[in-house]
Structures are given as structure tokens and as C-alpha cells.
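Structure first, then comments.
Coming up: chain A.
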Amino acid sequence: MLMSTNAETRGTTTTWRRGREARDARIEAGSRLARGKVVEARDATRLMEAVVRPGDRVCLEGDNQKQADLLSSALLAVDPAKVNGLHMVQSGVVLPEHLDLFDRGVAKRLDYAYSGPQSARIARMLFGGKIELGAVHTYLELFARYFIDLTPHVALIAAVSADREGNLYTGPNTEDTPTVVEATAFKDGVVIAQVNEIVDRVPRVDIPADRVHFIVEAEKPFFVEPLFTRDPAAITEGQILTAMLAIKGIYAPYGVQRLNHGIGFSTAAIELLLPTYGEKLGLKGKIASHFALNPHPALIPAIESGWVQQIHSFGSEVGMDEYIRARSDIYFTGPDGSLRSNRAFCQTAGLYACDMFIGSTLQIDLQGNSSTVTTSRIAGFGGAPNMGADARGRRHPSEPWLKAGGEADPQGSALLRRGRKLVVQIGETFGDKNVPLFVEKLDAITLAEKLNLELAPIMIYGDDVTHIVTEEGVANLLLCRDAVEREQAIRGVAGYTEVGRGRDRNMVERLRQRDVIRRPEDLGINPLDADRSMLAARSIKDLVHWSGGLYAPPSKFRNW
Partner candidate 1 sequence: MTLDDILTCLFPDGHDVKNDNGVVAGSATLRSGAEALVIGVADKTALGVDEAIRLSGHVLDSFAQGRGPILVLVDSDSQRMSKRDELLGLNEFLAHLAKSLIYADMHHQPTIGILYGHSAAGALLATGLATRVLVGVPGATPAVMDLPSMAKVTKLSMEALQEKAKSTPVFAPGLSNLVQMGAVHVTWNDAVSLAEQLDALLANMPDAHDRRDALGRERGGRLKAAEIAERVRDLALHSH
Partner candidate 2 sequence: MTAPFKHAAQFPEGRASTTSFNEASARTRVALLLDAGSFVEFIGPEQREVSPHLKVFDLPEQFNDGIVVGRGRLDGAPVFVAAQEGRFMGGAFGEVHGAKLIGLLRAAREMVSIPVLILFDTGGVRLQEANAGELAIAEIMRAMMEARMAGVKVVGLIGGRSGCYGGGGLIAGCCSALAVSEPGRIAVSGPEVIETNRGVEEFDSRDRALVWRTMGGKNRRLLGAADVFTDDTIQGFRDAALELLGLVGAFDLDKLKAEQVRLADRLRSFGTCEDAVDIWTAEGVAHAESIPDLPADQFISLANKIGRTSRDAR
């Protein structure tokens, strides 16, 4: 017989409400510091000490973009004698405080998904044994585990505003909040929100009050980093060339309409070429109409030119609020007019409802495995693997999906054949400081060996990758029939890297005959035509003009 660990026998009666009672006790302790649900910012640390218990699983919201910065400082300031050994379960390890918690002994164990700005320090702390690592996840994975075995006892979240009952308006950067609250509040956890302001009436209710137990008004708005703004002025001719190859060599033949873009400059170049090069190719209405995508400023010209029909977003982007509000036909907005993002839903959309993911990476090996890990940095996975993976549970057909499936398995029965998501790696053969994109052995493997990890941190597995695009051409891995062909197809677009120079020229030429590799000239593209004048916007200011003045870029991107 299976014994429930939730049931506890006291004398002769069994109690099934141990979690509820513990939660009530925490709320009771915290309430002594609160007026209603409102706790003053100066009491935030005392609130932590009242509510959080040693060893708790705590979700300190840590998203990709927004940060509950006041609450992370408050938690960091607790007396480690009272609060210690916490198990942090949060998608983003972004602020220095997130790691300071481990240095102070407040936290001990970590399960996370993404650690961009802290990637070097997190690597050092893992080596130094400061952090007991659970696992590095993708967003959807971590969210899933919130409901199975990583359910938070306490969630410390961030919202734009709250009313006195505790209804929250999360604003355009809703991101992870609904997911975190769902998992916490409905499983006897305590939810504490920091808000930029307390108002009489919130613009819209993103989180109902009965899921929120305490509110702290912050002196300054929560921190949001503009992560998805790519200055068109920094786009190079090489990136324009790869973008042209992708549009003509992949978007067009597969007719890709539903897709997700990574955040690199190559995909920004694609976005900026749609209204110019794409228009010239007659592709408007045939490609790139439905996106799972943050509100990329670089997509503004395509939207304004009528290319895009609909975008669902993981988060928002600094400066895009007014533009989004004025383009509700395109974006998901609330009754108040502002963007409603939702990372869990958008990740799901990217996994199941998109026919293509295209993004860049730091390293690709001969099998097509790719990773953004270097030996000194562990940036985590974020969402790319959810986008850049074939969804084995997918059942609805679409033209690109079926076509890709057919290329992968031309002999199989059409009615039984699985389609394939197009998973495209795009990049230049050499990155910053002439570091090659293609390598024999990924740094991720070296790192896994050094850290004794059970799995190397692979961002996208080779068997999910369908195409690789570089300035040398497009490699279609779906058409490769064995591992040797696959390796030569990859070498064939690896240019002058060591991997590229090590190619079998004859075999690469044969692969080219079969369209496994398509060079710029095979696609009718002259590299000399890859010119910045082709970009629909060549500066941030141009984007502002395209938006009719609605886009308000953050100061660091301005030159006026």
C-alpha cells in the first residue's frame, strides 16, 4: 500500500491538511508585519524571516527579463541563523543577489533555466561547491516541475501594481508570474509580491487577489533589461548575406508562416529584410506571418509593411509599450490595452504551433549538436531548446512540417510519416575575435567532464537540427542519409574554420549536386549584393520612424 507523505498520523486521527496548516502559520507570522496584505518595504526582510523556513523551496522571480529586485535584496539580508539552506527554484539567475544568497548560506540548492549575466560566476560557484546544483532546465521543463516535484513553498514575485486586496497587474512583462503563482498558491504556498505602486484599481487583473498573501511597495520600479533590442546599425554585410540565404533558401521553399526567431543579429537582419528583399522575392503573405516572439523592435518595419498577422510573446521589451498598445491586431493585449505576455504559453506555442525555429549559437560540432556553453560560462538553456526541438507529441499537419518530414523519410508511407519541425542554426563561420563556430568537440562536453555532470549542456541536439545556414550556404541535414553525409554537409558550410578546411571536397561537391548544400550562387544570390542599404531600417532612429514615433528606445540605444 502506498503511504501518502502528506498524511500524518496524530494519535488515532489522520490529518490531510498539514500543508494548509503550515501555510496558515506562515501567513499568521507575516501578518504581524502587515496592514491587511501590505508590508512596508523597510519590513521586507522581517517578512522574509517570518514567512520563509529553513530548507524551503523558494521561487524568487528571476525571469528572463523582469526581476523582483527588492525582494531578492530583502531575502539576502535575512539572518542566516533564522533562514538558511533554501532550495531556490527560479527560471532566471540574473541579479548578483541571486548568487549572493549562496555565498551567505541563505540558499544551498539551485534548480534553474537561464543565467545569462551571471553565467561566469555561476560556473565558478559550481566549481567551488558553493552551490548544490539540481539541474539546468529549459523553461517549460522547470515550469512543469513546479507542478510535480519542485513546487515552491514561497514565491517572491514582481508586478507593476496592486490594489489593497492584492489583485495584481503584472503589465507587459507578465512573463513567468502566472505559472509561479499557480504552482505556489494552489499547493499551500505563500505568495509575496513586490509592486511598483499600490493603486485603488489595477488596470487589469493578471493575478487574482486570493492567490496573493503579501504586497510590498517598492521605491523604484522592478528592474527590466532590454534583451531583445538589436541596433540595426551593428548589422554586418555577412549577417545580411546569411539572412538572404535563409529567406530564399529556407523560408521561401518551405513556406514558413509560423515561427520563432532567436535574438541574434542574423535573425534581426532577416526581420529587417522582409519588407525589402522579401518583398522583392514576392514572399509577402507566404512567409513569416505568425510568430511566437518577444516584441522585437527590429520586426516593426515588417509589421508596418503588412507582413505580420499575429505575435504571441514570452515577455515584453523596454520601449515597445506604446507601439504594442497601438497595434492590438498584432499583439495579445488586455482590456487595458497593454501587452499580456506569458512565458509558459508562448513556450508551448513555440514548441507545438510553430513550424520553424531559427537562431544562432556559439558552437556546433560535427554531429550538429550545438551549445552556448563555454568552459568558463554556464548560461543555461532558457527557451531555445523548447523552440528548437521537434515536438514528438505534435499531430496537426502543416505544409512546412510535412515537407520537412518527407525530406527526412522519403521512403516512408505519407500517412504514417511524422512531420519535422524546421530547426535552423544560423551564424557566421567565425564569431567575435575570429572564434570558430564549428568545432570538433563542444566546450560543453569538456565542462561536463570537469564538473562530473551526467549530461553535457547541449542547447540543441544534432538530431533535431534540420538546417545550418552560414555565409557559405545552406546545409539541409534532412537530406543526409547517414552520419558521414551529415558530417560533410556541416563541414561544407563551415568555411575556413578548421572543420571547414577538413572537408572532403569531392563529397561536398556531390552533396551540392543533390541540394544538400546550396551555395549563394546556387540560390541566385551574389554576395556582393549583401549591402546594408537593403535593410528596412539601418538605425534605431529608423525604427522609431517606422513606428510613427510610438517606439521609445531606452537611452542606451539612442544616438540623438
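Here is the rule we use: a contact is a pair of C-beta atoms (placed from the backbone, for glycine too) under 8 Å apart; a residue touches a chain by one contact, two chains touch by 3 or more; residues count from 1.
These made the cut because all candidates are chains of the complex that A comes from, given by their letters.
Note that the structure is predicted; figures quoted are calculated from it, not measured.
When you check 1 or 2 against chain A in this complex, the one that touches it is 2. For chain A in complex with candidate 2, the touching residues are 233, 532-533, 538-539, 541, 544, 549, 555-560.
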